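All protein chains but one are shown at their positions in the complex.
Right after this comes subunit A.
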């Protein structure tokens, strides 16, 4: 997949580059080969063979050296490697190229990167992270800007996509609802072109680019997939004879209804039921943040049940902090741990409430990474583990481990701004072979070096060839750690998930 993209991207940029890069052109495809082979191999066998490893390492080293040189403006005139590097960048496909001037990520850890560096980092990351574990997940570069989006994409969707990619809208229910609301806007402003019918054109030609754009911003959540399937189904079933205005009104109404039934009402049912599980004096442990868990806590608190909440949180997004803040503002006693302290947090807890990203058909819970750890610890302390999940998030997919299907998070965000700053004093100790070290030796006077900021730390990480940072967003909790799933259909054991899924999709 990625191979294809690379393959076709290599050819066009080669043309503008003139004569001296004769050797660079053959070099590039040769380079691409092992890399193409790699994801496949990762999927199949556990490890690369020694020879291949060596080969790949050599290539990486080459690339890195090239990169180091390319980074120095003075060196750009050199033939060979820098050119190669340029190609690499362009290989990232047109979109990426255009993404360069507008890095709109607004994660707290993200500093205001110089755009050029940003793009370089992206290209670099893609090569490096075709790694041992989640190599198969890196096939699609993430889109972080609205530049390059197809012109068909509706402004509401454009805005939404950015909110997705910057994690402003986060959580599978929230993302689904936001998507449906944006689709409402899309449908309202939709005009069926002459010669086609709404049922045919809207799904395939108008909604698809919107969905593709959203997928490019962040992989679709299970609930979004479910909702999209539902919506397409609905549109296809529209009688072609219906006048367009009426059809559009019907669709919008149906969407509202869907949100009301499957989300709002479902959440109310779930929280009513779950709140009864909170008894006076309980210490409820929860991981990260889930809107439905939050509602349950607030409901129980309103009912006057005295209980304590332990929020366990972890790195990629620190969602639990928001939950803890909200609950504390409502007057609930909250304790806050990070995942490293989870084994201590579990000790005092009496119940565990978890939100879900999705419930798999084999009863496993697909949720924020770390959930599996918390439920494992809870189980070893014999605590009941309750999952609160609307049936919209049920899926017929199955999963055994967290590796096959997952979503990568930007790896450079492992190091927050503060952490990078605290690593800065290590600079003199970087190994002398280190590319970034060489670079700074070479051109001390360049502007890039003058401000040795926290960004440099990221460069070290990229520079050291065997060091990879790895971050994903979800993990899969085995069904045996889960005691109960509370849905709007009632409370069930995880083994009943496929049944409920069938129920909810058939009706």
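Definition applied: a residue touches a chain if its C-beta (ideal position, glycine included) is under 8 Å from a C-beta of that chain, and two chains touch if they have at least 3 such contacts; residues count from 1.
Quick note on the criterion: contacts and distances are computed from a predicted model.
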item: Listed names "Trafficking protein particle complex subunit", "IBH1-like N-terminal domain-containing protein", "Translation initiation factor eIF2B subunit beta" or "TRAPP domain-containing protein", with the criterion being the UniProt name of the chain not displayed; value: "Translation initiation factor eIF2B subunit beta"
item: Sole residue of A:202, A:217, A:392 or A:415 that reaches the chain not shown, by the stated touch rule; value: A:415
item: Among A:377, A:392, A:455 or A:497, the residue in touch with the chain that has been omitted; value: A:377
item: Selected from A:136, A:201, A:335 or A:397 as touching the chain missing from the view; value: A:335
item: Candidates A:265, A:279, A:303 or A:426 - the one touching the absent chain; value: A:426
item: Residue touching the undisplayed chain, where the options are A:217, A:461, A:486 or A:500; value: A:461
item: Hidden partner interface residues of subunit A, rising order; value: 46-47, 50, 53, 57, 131-133, 311, 314-316, 321, 324-325, 328-329, 333-345, 369-370, 372-373, 376-377, 380, 401-403, 406, 414-415, 418-419, 422-423, 425-426, 428-431, 433, 460-461, 464-472, 474-476
